[in-house]
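One protein chain omitted, others in place.
Which chain is which? They are A and B, in the order written, and residues in each are numbered from 1.
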Amino acid sequence: MDMTLIAGLTLAVLVSGFLAMGVWVSVALLAVGMVMMQAFTFAPMGSLMASTLWDASWGWALTSLPLFVWMGEILFRSNLSRDMFRGLAPWVGRLPGGLLHVNVLGCGVMAAIAGSSAVTCATIGRMSVPELERRGYPLRQTIGTLAGSGTMGLLIPPSIIMIVYGVSAEQSIARLFIAGVVPGLALMLLFSGYVAVWSLLNRDAMPDEPTRTPLREKLLALRSLAPSIGLVILVIGSIYGGFATPTEAAVIGVVGALLLSGAYRTLSWASFRDGLMSAMRTSCMISFIIGAASCLSIAVAFVDLPRQLAAWVGTLGLSPMILLCVLGVLILILGCFLEGISIIVLTSSVMLPMIEAAGIDLVWFGIFLVILIEAAQITPPVGFNLFVMQSLTGQNILFIARAALPYFVLLLVLLGLIILFPDIVLGLPKLMG
Amino acid sequence: MSTAAAPILRRVLDGLYTAAGYLAAAFLVGIGVTIVVQIACRHLGITFDSTELAGFCLAAATFLGLAHTFRSGAHVRITLATDRLPLRARRFVEIANCLVGSAAIGFLAWHATALVLQSLDYHDVSPGLLAIPFWIPQAGFALGIVLFALALIDDLVSQVFGAAPSYAAGDADQHAE
Partner (left out) sequence: ETHWTMASGYPDSSFFTQNIRQFIEAVEERTGGELKIDLRANDSLIKLDAIKRAVQSGQIQMGEVRLSSYGNEAEIFNLDNIPGIANDFGQAWTLMEAQKPYFDEMFGKNGMAVISYTAWPGQGFYTDAPIESLADLEDLKLRIYSQQTQKLGEELGAEAIILPFAEVPQAFATNMINALWTSAQTGTDVQAWDYVDTFTYTGTMHQKNAILVNQRALRALPEDVRDIVIDEGEKATARGWDMAKAAGDERVEVLREHGMTIADAPEDVLVRITEIGDMLTEEWLAKATDDEKAVYESYKAALEK
């Protein structure tokens, strides 16, 4: 335990130190991985870093990331996002929270298409940040709703992380997917509810939306929504119609976006090139952080930190409820420094037998875990949605983390809810038989 | 920098980063193209497995884009502390950052190159239906990291000689000088 403690502290200090200094996030994670492995293991560090980075960089599941980011760039450069907000404004503009709900709803829809949290956040954010800013919504609320709702990419199926958990825990992936639906919807309600309450309490901070619009105009406004609804139907339809796999569907989104952009007459060589180059930079930044995070994970795996910590929790002989809480705190701490999938892979061999022995349903625990990993996406210093929002808004990470804090708390509320009412998770799978 | 050769060197290096950036963008399009072909083939009843090819395009798009992304200031970092520092101290910290980056990425570049040579030596071939020798996609991976290392060292040297960071444009807050 001594060595584990020293290694854990070194990890925390180095990551925080390098990041605070202003070292680029990806470079910092790599450098810390190198130092950790060199200092605490006898493994051949350089060659492991290179091969780990390579292996983490060409996965099939990751290929949808640049495509969805590109789709967002194309749509941002067409008039689609403006039209979408114009169409929605007469309908939701006067609700408490106004167009902020579009972030929650948009992320919910995007989460049903994409399997990752960064993709969900980046795609919707690219379209909504400039629009909401133009309409005078407080930036902090825009950022918070996006960073928070983006995490639903993990909970609402499809979800890469559920597949990883399903294989490790030998649980049905189909069942996990189904189990995520109701908690996902509950989360949308929680987020939207919070947005509404906040805006009622802070009327001054919210922009004045136009006064009551007549129904006729409302209906006319729907026309501006048609392109975005059409695109969503095209992409979701291609998945659920069995035409394309979820990963492939990203390319349908890009093709659809290009066609729409053509129809809007905003597709020029210059806008195509700018959109593509911008997508390349964003996806390069995110993908390289993902790769670097794998290098840090492998270093930490060689040091054996997560497994030792989980094993230590196992020695405490806790009651199921306390065990869940302690594991939850442990995962949240790991989640400040490590990337979600690695946390599951590195702790599952020790954690899952403990959970099984405590008589906890493994599908339920999978959702419990996914919600914790969602929360980890918005905790500093290492939180993918924070990085995505920083790149979209140029705000500093602490501002973003503070903006996302209420949503972190709401995720914990959801955890409490599924502990109190396990049927939120298990209801639908039970219906499956 | 003051030597006469510097502007030419500057242009060559900038051209290199930008060219690799455009290449990365081309590979991003390549991901889409391979997937379109895969969908089309499946509906025509032809078995074409693009999962590996798309993955290799992704790796090329990521790594070849590193240097260009770096100079555009698009690699995220936390400038909260540095922004509050006085100018001299900030310059010093910025140079330290470039030093950390040059060392880590330079070291990585060395081992990434070794990985390519090892794959050549071992005759490693991808397991999928297309059977692509691993050194080919790995060459793009290594080249991208080498260029990134070069860009970091480039900035390190320039800043030591008094230039402003090339990547400052994208940082959260513009430096007020």
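Basically, contacts are C-beta pairs under 8 Å (C-beta built on N, C-alpha and C of every residue); 3 or more make two chains touch, one makes a residue touch a chain.
Just so it is clear, the structure is predicted and the values come from calculations on it, not from any experiment.
Looking at the complete complex, one finds that the omitted chain is in touch with A, B. Only one residue from A:Ile160, A:Met206 or A:Cys295 touches the chain missing from this view: A:Ile160. For the chain missing from the display, the contacting residue among A:Ala39, A:Val345, A:Ala358 or A:Val409 is A:Val345, taking the whole complex into account.
By the touch criterion stated above, the residues of chain B touching the omitted chain are 42, 45, 47, 49, 51, 118-119, 122-129, 131. Take chain A: the residues that touch the chain left off the picture are 42-44, 47-48, 51, 55, 60-61, 158, 160, 163, 167-168, 170-175, 177, 239-243, 245-247, 298, 301-302, 304, 345-346, 348-349, 353, 432.
Here, only the chains that are shown with their structure count from here on.
Put simply, the C-alpha centre of chain A and that of chain B have 24 angstrom between them.
Contact residues on chain A toward chain B in their complex (touch as defined above): 18-28, 30-31, 34, 46-47, 49-51, 53-54, 57-60, 62-63, 65-67, 70, 243-244, 247-248, 250-251, 254-255, 276-277, 279-285, 287-289, 291, 381, 387, 390-391, 394-398. For chain B in complex with chain A, the residues that touch the partner chain are 21-22, 24-25, 28-29, 31-32, 35-36, 38-39, 43, 51-52, 54-59, 61-63, 65-66, 68-70, 72, 74-83, 93-94, 96-97, 100-101, 103-105, 107-108, 110-112, 114-115, 137-138, 141, 170-173.
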